[in-house]
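After the C-alpha cells below, expect a handful of questions from me.
Heads up, one of the protein chains got dropped from this complex, but the rest are sitting where they should.
Showing subunit A:
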Amino acid sequence: MQLIPCPWCGPREEAEFSYGGQAHVPYPDSPAELSDEEWAHYVFFRANPKGRFAERWNHGAGCRRWFNAIRDTATYRFERVYRLDDPKPGVTELARSREEGTAP
C-alpha cells in the first residue's frame, strides 16, 4: 500500500487518509452578489490536470488534521505535503526538491 507522508505524523498507509479535492480554491469575497452561474463555478468546477495538482487531504485515522499536498495525478507520486497555513510551493521550488531528493 502506498504511504502518504502526513505533515504531523509522518508516513502512513493511504487508507488512513481521505481526499478533499482541489486546494487553494478561494471563497468568494461577496457570495451574495454572485450569479447562479458564478456560484456554480465556485461550488462545482475544479481543475483536472494531468500532472502536478495541489490537493487537500485529511489524515482521518491519525491526527485528523487537514493538510495540502502536491501530487502528480499521472504517477500518484506525492511531491510535497505542507500545512494549511504554509504557502503553495512554486514550480521552481518543487523542481529543486526533486533534484536534491528531498521530496517525500
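What we mean here is this: contacts are C-beta pairs under 8 Å (C-beta built on N, C-alpha and C of every residue); 3 or more make two chains touch, one makes a residue touch a chain; residues count from 1.
To be clear about the criterion, contacts and distances are computed from a predicted model.
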Omitted chain (choose from "Amino acid/amide ABC transporter membrane protein 2 (HAAT family)", "Cell division protein FtsX", "Sarcosine oxidase subunit gamma" or "Pyruvate dehydrogenase E1 component subunit alpha") - UniProt protein name: "Sarcosine oxidase subunit gamma"
Given A:M1, A:A32 or A:A47, the one touching the chain that is not displayed: A:M1
In subunit A, positions touching the absent partner: 1, 3, 8-13, 15-16, 61-65
